[in-house]
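Note that one protein chain of the assembly has been removed; the remaining protein chains are unaltered in position.
Labels for the chains are A and B, by order of writing; each one numbers its residues from 1.
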Amino acid sequence: MLPILSTVGMSFWQEKLSLKPWTDLLFDTPIFYRMFWNSVFYAFVIVILELCIAVPCAFGLVTAKMRGKKIIFMIYLILMMMPLQVTLLPNYIGLRDMGLINTRMGIILPMIFSAFGIIIMHQYMMNLDEAQIEAARLETSSVLKVLIYVVVAQMKTCIIATAVFIFAECFNMLEQPMLFLKDERLKNLTVFIMNASDYEGKVLFPASVIFLIPVLILYLYFNETLEKGIKL
Amino acid sequence: MNKKRGKMRLSWNRKCCICMLPAIMGTLIFSLIPFFRVLYYSMINNQFEKSFALISNYRRVLENEYFRIAFKNSIMLILICVPILVVLAIVISLILVFGKMKQKGIQISFILPMVIPTASIAVIWRQFFSDIENIFPVYLLFIWKNIGICIILLTAVFASVDKEIFEAAYMEGAGPMKIHLHMTLPISAPTIFFTVLLSIVNSFRIFKESYLYYGTNYPPDYGYTLQYYMNNHFLKLNYQNLSVSAVFNTLFAGMIIAVGLIFIRRFQR
Partner (left out) sequence: MRVKKSLLFFTLIFWFSMIFLTFFSRSLHNYMLNQVEIYQPKMRMFSLKGNDTEEEVKQKCYAIPSWMGEHDLYVAETREKNGEERIFARSIQVELGKKEGLFYPIMSKDYFGEPLILRSDSVLSDGEEIYVKNWR
């Protein structure tokens, strides 16, 4: 599996081992930076907001006693497993009706409500320690406090693992910016790599190396957490 | 006084329900309600006349040559790739768990392909397989990307299998192949089934990788899947065709998911 990585390293020294692709990319293609920061921005915002929404929702799904809970869960499960192309069309129509096409919000909002985070958090919360929640409820009646001090504190590992997965997925999204955005300056790095031949010089390989780095860093930091997160 | 306060406050249960509200609202606004509009679009002939044309719409799409090619290729992907992927994952995880290797590091390295942005990898792939003219590189890319999660799920189950029953079987003179075929696999059947389902679902999602690999909206015929079909109609904003194929896709995927989930339930009992 790792040879792929080394080839990434190898292949950007092209044209007789020169730095030309790198200088072309770093100094000659200012739009690259815009798209890089766009990617980072989208990924960060989506991760934070999605966690803010998915954690309470999963908590509610686990603890609340309510009719139709199973149905909600099933809907989310099916939504999560749907191919992206299928969910994109409803998303597009929803965004179009609200006039959010070609804005940053148009990318962020549908991703926040993706089912992935909710389902994963729900699976983790199944083996949450209920006694602790009960104990905390005696002290406070605020759900928010219980959530922050008990639930989040207990599930740090899982939340980090989920966050990294969401980050990786958002960093890698291609279809949404391609279809929802028209303005080049709002698009992200995946689109840049897709259209790398439009730019001058061999910018493709250096761009994909830079594209790898943030996720790779996260992976190296959290690889054990990630493994635990999947196994649970 | 006390009574009033009690009324003002919501019960704990209510609050828990309120927790779910933002997520559900979002899903409703962005997925479910628009989905009904998709259904509606698939039934009318165009946005201006709005007359009922369900049957002709569906017939037009289903008789389309490209739609058929796309559908065939999607099925092929599931039929060829998923078994290879799952068998490979089972073999590797058996070796990892029961072989005498240091498994920790290897296991962790299998997560890497899951998180690595595929855009960069597809680029390398294109460089490697530039002169191969069949679907094989995309299949390989798919297996490469998805084998990690399968292995991690399977090793976790295999490692939890009780070792004592093996020893009993070993005493009776069964070979390792036989033991695993007749004991390990049946015990971990639900998880194996889950990995199969997961792989099928992921095979619907291979579009991005294949798109980046081919770098075009119109790949060669063997690489043209349902997702391409939808994407191309998306770019043309042909709502009718798009809606029909979305509904069709939903039914197709929904069927597989439903069957899979029911099977898993059965196994667990």
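We take it that a residue touches a chain if its C-beta (ideal position, glycine included) is under 8 Å from a C-beta of that chain, and two chains touch if they have at least 3 such contacts.
What you see is a predicted model; the values in this text were computed from it and never measured.
Looking at the complex as a whole, the chain kept out of the display touches A. For the options A:26, A:80 or A:136, the residue in contact with the chain missing from this view is A:26.
For chain A, the residues touching the absent chain in the complete assembly are 26-31, 33, 36-37, 184, 199-200, 210, 213-214, 217, 220-221.
Here, only the chains that are shown with their structure count from here on.
Interface residues of chain B, counted against chain A in their complex, comprise 9, 12-13, 15-20, 22-24, 26-27, 29-35, 37-38, 107-121, 123-124, 127-128, 144, 149, 152-153, 156, 201, 204-205, 207-208, 211-212, 215, 226-227, 230-231, 234-235, 242-243, 246, 249-250, 253-254, 257-258, 261. The part of chain A that touches chain B in the complex is made up of residues 1-2, 4, 7-8, 11, 53-54, 56-57, 59-61, 63-66, 72, 75-79, 81-95, 97, 109-110, 112-113, 115, 118, 137, 141, 143, 147, 164-165, 168, 171-172, 174-175, 179, 189-190, 193-194, 204-205, 208-209, 211-212, 215-216, 218-219, 223-224, 226-227, 230-231.
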